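What you see is the complex with one protein chain gone and the rest in place.
For reference, chains read A and B in written order, and residue numbers begin at 1 within each chain.
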Amino acid sequence: MSRQPYVRPISKTTWYMRNGRYKIYMLREMTSFLVVFYTFLTIVALSTLAADSPAAWQNFISSQQGPGMVVFHALALLYFLFFQTFPWFKLAPKAMPVQIGEKKLPGSYIVIGHYVAWVFISAVIFWLAGAL
Amino acid sequence: MEIRQIELEVMRYDPEKDKQPWFQQYTVPCQEDWAILDALNYVKDNLDTTLAYRWSCHMMVCGSCGMMVNGEPSLTCKTFVRDLPGKVRVEPLENFPIERDLVVVLDDVMQKLHKVQPYIIRKDDPPPEGVEYTQSRGALAKFKQLTMCINCMCCYSACPQYGLDNNFIGPAALALAHRYNLDSRDQGKSQRLDILADHDGVWDCSFVGACSEVCPKHVDPAAAIQQMKIDGALEFWKQKLGFPGGES
Partner (left out) sequence: MKHIQADVVIVGAGGAGLRASIAIAEANPDLEVALISKVYPMRSHTCAAEGGAAGVKRSDDSLEMHFNDTVSGGDWLCDQDVVEYFVEQAPRELVQLEHWGCPWSRDEDGSVAVRPFGGMKKERTWYAADKSGFHILHTLFQTSLQHPSIKRYDEFFALDLIQEDGKCRGVVALEMRSGRYFHFSGKAVILATGGAGKIFPFTTNGAIKTGDGMAMAYRAGVPLKDMEFVQYHPTGLPGTGILLTEGCRGEGGVLVNKDGYRFLQDYDMGPETPLGKPVFKSMELGPRDRLSQAFWHEQKKGNTVETAWGDCVLLDMRHLGAQRILERLPLVHELAKSYVGVDMITDPVPVRPVVHYMMGGIDTNINGETPMPGLFAIGETACGSLNGANRLGSNSLTELLVFGKRAAATAAQYAADTDGPANQADLDEQAEAIVSRIRELLQCNGDETISGIRREMMNSLEEGAGIYRDEEGTEAACKKIAELQVRSASIEVNDKSNVFNTDLQGLLELQNMLDVAECVAEASNARKESRGAHQRMDYVERDDENYLKHSQSFRQPGERPRIGWLDVTITRSQPGVRDYSGGKK
């Protein structure tokens, strides 16, 4: 008799299938695979450079310019945009609220600030890439 | 007033009889302005007196009646029949052991509320008896939203991190700690940091954000936790670089 609290089992491997919120979260977390891929790609690029062989470097560049890879990079960019950039920028006002007196600075200002910074930093990188 | 027959599917569990939970169906004639809690009360009063659940205020403030309604952690006094077409499934809050029917065991979260030291901690003396602190409206606005938590624990039920590892201090308790950290009358931030920045503290949160989405009082614990991460990181570097401790 008496107490026997029942613990509902949670699957360690499929828990995120329980609701849409968790699925979207997992899709967000799956960008980590792309991060791994791009890290690997950067290492390859660096080692090619280190090999000091213009032909090898040219090969590497060409390998990234085929239609398959261009489509892949475009899709990866979209994936990052939808599952990292947009949601995180949207959440920025919550993580970094700015309060002036009694009032909170409208969240949209902080979000817009992030997009402006993003465009600016991208422009600087492109400029650097072009200049070099 | 219009009456609608609702099929209510309620999870039942009596440890003295059942090996595991099961669902019982009730047909409840609901008035159009009823909340799910009213439907449960109808069952209790008219159909089945053995159904166990917690409730009290019926005005969204005591926090007793948090349950899963159609899979979503909800305050049943604030979840209306009119918004739920079709069958309604009511279960005890997820991520907690079931004591009986819709009643869950809350010991763990009660300890966590205690653990984060949710009270004013002073290093200096407070003003003398009868003399109040001055607190600007702006200073109050900083933490006001975080004082709205009614401890319904819907956020713990929504948090997959807590579900997988209940060592995690979790949303409501962390938000409560942040509430005191942000209070201009408090000086306990660095004392709480040891608990909050510890292994089971803010860094266990992977920002799923579900806690804030289900919070019936718009406390937004997810935001509080992210703010605490920033605070914690700043504090860490301040100490590394030898700045005087950043006390609020």
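Remarks
The definition used in the following text is that contacts are C-beta pairs under 8 Å (C-beta built on N, C-alpha and C of every residue); 3 or more make two chains touch, one makes a residue touch a chain.
It should be emphasised that the depicted structure is a prediction, and the values quoted were computed from it without experimental measurement.
Across the entire complex, the residue among B:Arg100, B:Arg192 or B:Lys229 in touch with the chain not shown is B:Arg100.
For the chain left out of this panel, the touching residue among B:Val81, B:Ile150, B:Ile169 or B:Met228 is B:Ile150. Within the complete assembly, residues 1-3 of chain A touch the chain that is not shown.
Panel shows chain B; residues 1, 14-17, 33, 44-46, 48-64, 78, 80, 99-101, 103, 105-106, 110, 113-114, 117-120, 126-127, 129-137, 139-140, 143-144, 147-148, 150-151, 176, 180, 183, 185-186 of it touch the chain omitted from the view.
By definition in this document, only the chains that are shown with their structure count from here on.
Note on chain placement: the centre of chain A and the centre of chain B lie 30 Å apart, centres being C-alpha means. By the touch criterion stated above, chain B contacts chain A in their complex at residues 13, 15-16, 20-21, 71, 94-95, 97-99, 105, 136-138, 141-142, 158, 160, 163-164, 206-210, 212-213, 220, 222-223, 226-227, 229-230. If you check the complex, the residues on chain A that touch chain B are 1-8, 10, 12, 15-16, 18-19, 21-22, 25, 29, 91, 94-97, 99, 101-104.
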